[in-house]
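All protein chains but one are shown at their positions in the complex.
Showing chain A:
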Amino acid sequence: MKLAYWMYAGPAHIGTLRVASSFRNVHAIMHAPLGDDYFNVMRSTSERERDFTPVTASVVDRHVLARGSQEKVINNISRKDEEQHPDLIVSTPTCTSSILQEDLQNFVDRASLSSESDVIPADVNYHRVNEPQAADRTLEQITRFYLDRALKRSSLDRSVTNSPSANIIGIFTLGFHNQHDCRELKRLPGESGILVNQVIPEGGSLKYLKDLPRAWFNTVPYREVGLMTATFLEKEYGMPYISITPMGISNTADFIAQIEKLVNVWSSALSEKRLNYESYVDNQTKFVSQAAWFSKSIDCQNLAGKEAVIFGDATHAASITKILVKEMGIRVSCSGTYCKHDAERFNEQVQGLCDEVIVTEDHTEVGDTIARIEPSAIFGTQMERHIGKRIDIPCGVISSPVHIQNFPPGYRPFLGYEGTNQIADLIYNSFNLGMEDHLLDVSGGHDTKGVSTKSLSTDRRDINWTPEAESEPKGIPGFVRGRARKNTEIFAKRNNISEITIDVMYAAREKSSS
């Protein structure tokens, strides 16, 4: 047993549900007790999703404990099949079903006899993997299922597209700025004549999955999700893939160089003209992205040598570390990730860029590290933002887990050339805020502070507040406290009450119509 207050990565089934609900017309049925369907809440609020989340629970209750699920899971699958005609139903195990050790495969086999939809059980072990790993696995599983079937039915079109094209793998729901990144990613090769064959799983349709191998190559923008699918496609269908995250100027240039290399292999075979992106990259770097200019400008000069701590998932933490150190001249005292399963690769990526590396899932360890280092700014998850708040250090949020404010309606990619602009803003604002606060403290603070705390009711001295009543407004939120107090005093005056007790306060509240 482990004492835990907070976790960076969620349980396995969340990963499966995120992949399943990202595809079009796929329904997930969880084998779980009442209340475990909070994934629907997360998706509907954080993503501000307009449509019902295609996830239901086959509820585990006392009867299931006593007699097993028997027909229940099967009935729930058939019912969903009739009601909503999904293309695929993913039977999703949770911690509960893994302890009960019910044979989901058997349920699935039986249910698929009668249902129009395809039915598969998510092959995910609750105790062994976490949310991103499960997502990675489920995506591969679904892809493999449809490609294998197409192969069997020999409906697989193995010819590559006429003009160069790519698949984007790993964009999905509740991913950190995934929607914006996707738009930026489509633009990146698109501007240089490479088509996007498919994006999976977000918005992907299962019936087109069989056309995945028609792309010339795959791109996996995030390390956490999509690598398994890409390696599967490489092994079985000989598709090369790019696993460089195009985040920051140099990474983006590397990414495009990779595209160039992969496409040119084919174009020489097709005896077409070779692609050369040098001038494209040059132009983008100098003029579309402001980041190169920004790092040269005097603003960024002021940041030189300032200290920062970075923590997040492996993709974002490693990329941001590289950007801070190589592109902005900021000193990264510590860089870390909670993706323990990917620790080796993370170490490799940030080696030589930072003073120390931490790989941990324990937020108190991260907090202690930050407190010890006392950097000028933190770049981390929502947890680090709160740590920063507590010790007065500004924080830019660069990775999941995140809150609703990290799903902005405005265009905020982290990838590609527009991404470099966004990141420059984020970094500059974080440091600058800290600086401004510091300067204010040095010069004695904002002059408006004194005014705002002053009571607005002028003749307070006529009215007496009993100690109990005095302490009561503490139960009222700060921003309405002043008004509540004023209303009470007006009420007291009108009724010739000279002492305000708790009773008077409530009476005033009942009378007031605001």
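What we mean here is this: a contact is a pair of C-beta atoms (placed from the backbone, for glycine too) under 8 Å apart; a residue touches a chain by one contact, two chains touch by 3 or more; residues count from 1.
The definition used in the following text is that contacts and distances are computed from a predicted model.
Colleague: Missing chain, UniProt name, options "Trafficking protein particle complex subunit 6B", "Light-independent protochlorophyllide reductase subunit N", "3-methyl-2-oxobutanoate dehydrogenase (2-methylpropanoyl-transferring)" or "Ribonuclease P protein subunit p30": which is it?
Modeller: "Light-independent protochlorophyllide reductase subunit N"
Colleague: Give the residue, chosen from A:347, A:360 or A:501, that touches the chain omitted from the document.
Modeller: A:501
Colleague: Can you say which of A:95, A:373 or A:463 touches the chain missing from this structure?
Modeller: A:95
Colleague: Of A:6, A:293 or A:411, which sits in contact with the chain we cannot see?
Modeller: The missing chain is touched by A:6.
Colleague: Hey, which chain A residues sit against the chain that's not shown?
Modeller: Residues touching the hidden chain, for chain A, are 1-7, 10-11, 13-14, 32-38, 40-42, 44-45, 48-53, 56-57, 59-62, 65, 76, 83, 94-96, 99-100, 126-127, 130, 383, 386, 401, 403, 466, 468, 472, 475, 501-503, 506, 509-511, 513.
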